[in-house]
Structures are given as C-alpha cells and as structure tokens.
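These notes are about the structure you will find just below.
One chain of protein is taken out of this complex; the other chains stay put.
Now for chain A:
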C-alpha cells in the first residue's frame, strides 16, 4: 500500500512498496522556482556534493563507501519542469535480501545520504577551496564542450531563440558559463543553506521495504518546515505572429534543422490526450508523418521527430540533414503539419499511434526511475495522478475531430538552422 506522509510543512515522503525490483530506489527532490540566478549554482552544487564531504574527504573515500554498499548508485541530477527547477538526489541500493550474509545496505545508504547532504566539505562557511576550484574548472570545461555535441547544441540554440521573454528558460538546466564566473565558495554555501531551508522537498522510496522503518529513518533528516511554493508550474508566453529564424554556420558534416511550435495545452489539462495524439501522429512515434515523409519517402534524414514539452506548452521538431536540402525539408515539415491539421491522415495511423502511446505508458511501469519521477510529477500536478486504466480509457476515447482541433492550435514560432560547411575529413 502506498504511504504518503508530510514530514514537515513542505516536506513530503511517499513510500511505494513493490517486489518487482531487486533494488530500492530513494529520491530526494529539492524543488525551487526556476530562476536564472540560481540554475548554475544548483548545477555546481550537484557536482560538489557528489565529489566529497566531511565524512568522505576524498572522492576515493566516497566511492569506496558506495562500493562497500554493494555498488550502490548515488548521483545528483538537475532538471527543469516548466517554471520549477528540480535538484534530484538519487540512490539505488540492492535489497538486502539478495545479498550474502547479514547486510544493512538500505539503512547505511540512508545514513550516507544524510552525511553527504548535511555534512558537506565546508569550513568557515565556505566549500573546501581545492574541491570548489576543481569542480568549477571542470564545469566550465563541460559547458564549453556542449558545442561539440551538435544535436544538444542545436536544441539549446532553439531554446535561446524561442524563450524570448524568459531569461530563466533560456539558461540550460545545467547552467551557463557567464553565471558560473560569479560563484564563489562562500556564496555557493550561502545559497546551499537557503536551498536546504526553503526548497520544497519531495522524497520517494520505491522497493520492497517496510514503510514504517523507512519513515523512521527519514524522519531523522534535518528538514524543517518551509513555506509553500505558489509558483504556477506551467510556463506560458504570448504567441508571436512572425516566425523568428536564425542560421549559424559551423564546420560539420551534417546540418541540423530544429523548429519550435507553441501549443496552449498543458500536462493533464483540457485537451491533453488529444494533443498527445496530435504530437504522436506528427513526429512523436515510429510511423509518424515526419518519419514517414522526411526519412522513408524522401530519404533526406536519418532522424526526424517531434517532442512535446507539456510543462512549457512547446513542441519541438529535430532533424539532421544535408544543408543543401534545407528548403525541401522545411517544406515537407510544413506540409505534414498542414496534413495533420486538415485531418488527412489514415485511421490506421491513428490506431497505431494510440497503441504505441498505450504501450509506452505501460512500459514505463517497469522502470523504477520512471515510477519515482511520475510520483514527483503527480505531486506537482495532482490532475496527473490517474490510474493506468483511466489513462488508457481517456486515450482510447480521443476522436479524430479532437486530434484535428488540437493540431490546429500548433503554431510555428522559431526555426534554428545549424548549417554546415564541409569539415576536414
């Protein structure tokens, strides 16, 4: 039985008992309003806290502890969900019942989390200088190297172009170089104290565990009451009437064409299922219009797909093509959207897309990572807490007319083209 408990104001614990997995997954989500000023700090914090702590003064000490806990996985990731930023501390341990001898890996794993988060490598209210400088340098190098991953680079450039009204949405979830420069070992520690005290905290434990024992262990964490966050999760910006376009030229073999479309439909809000279907038919499924027409019929790309960000009302299209074909590819993409909006797609494609989305949803239930992230999202958007049967029923009920109506709300806003000039082969 699922147990939900408020450990303090703004601090929740959910225990999801299951025997499906051989592991227990523990996630501590720290949730804050998305702000340009804090994204980079949170990203650097994730690196620092993963590196060492007072109890594990070197990386080798920290890694050795995880090895001793039978290869426990520990990591911190940062992500955006609409107007919030989520700092997720994740630990996965093997269930003690599968390990040789009498082990207490879960108890020790939770104690480890408490140590690394609440006894960081700090003296005199500053992060350890050597650790801080090293991680800052490494992060700077990492941020610079995003340029070397052309798919990621093009997708970030498109965001830059589309989110005209929001600095925070333009900053990548993992931060940027300009903000990094300003961070010091003491300013970061000050921010960390604020994060621990003020962020909303959502803890989830998934596995074959005793809910009472887990609750007792987690109640021990020094998480005090905090004021509720009233941020509206869904990001909205006014639509523009003329499409923004930008082209960059770089020495690559393949050019990237990425497009951004606005939609007025949000996660589990009215018309959500219809828009999910519209995106699936457009470019979000294996037999989609984009895949069939850009790749299979015209032979112009290896990948051509769309994805739907239901927290920001955004659909993006991504393709990798020959620069010389850009006009033709743009034309085909525009035609596919028009086809979708005119309802000129087969019932067969509609049925395939429904079956695909249903399969995707149910398949997610086999992933511990998906289940814990779904739990977080359900807390953020209570309307999304639907049973599997309900999801399938709603999806099945979507009509062609509803899909067409949803498709007609898709508006092109921005086009980013990373053109290529032949690289030295």
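Following the convention adopted for this analysis, a contact is a pair of C-beta atoms (placed from the backbone, for glycine too) under 8 Å apart; a residue touches a chain by one contact, two chains touch by 3 or more; residues count from 1.
The rule is simple: contacts and distances are computed from a predicted model.
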UniProt protein name of the chain not shown, from "Outer membrane receptor protein involved in Fe transport", "Trypsin-like serine protease", "Na(+)/H(+) antiporter subunit C" or "EF-P 5-aminopentanol modification-associated protein YfmH": "EF-P 5-aminopentanol modification-associated protein YfmH"
Residue of A:76, A:300 or A:315 in touch with the missing chain, whole complex considered: A:300
Sole residue of A:92, A:200 or A:336 that reaches the chain not shown, by the stated touch rule: A:92
Hidden partner chain, touching residue among A:107, A:356, A:394 or A:408: A:356
Chain not shown: contacting residue from A:210, A:232, A:344 or A:366: A:366
Omitted-chain contact residue, chosen from A:8, A:37, A:68 or A:338: A:68
Contacts of chain A with the absent chain, listed as residue ranges: 18-23, 47, 58-60, 63-64, 66-73, 92, 94, 98-100, 130, 134, 137-138, 141-142, 144-145, 147-150, 250-254, 285-287, 295-296, 299-303, 320-322, 348, 351-353, 355-356, 358-360, 362-363, 365-366, 368, 423-425
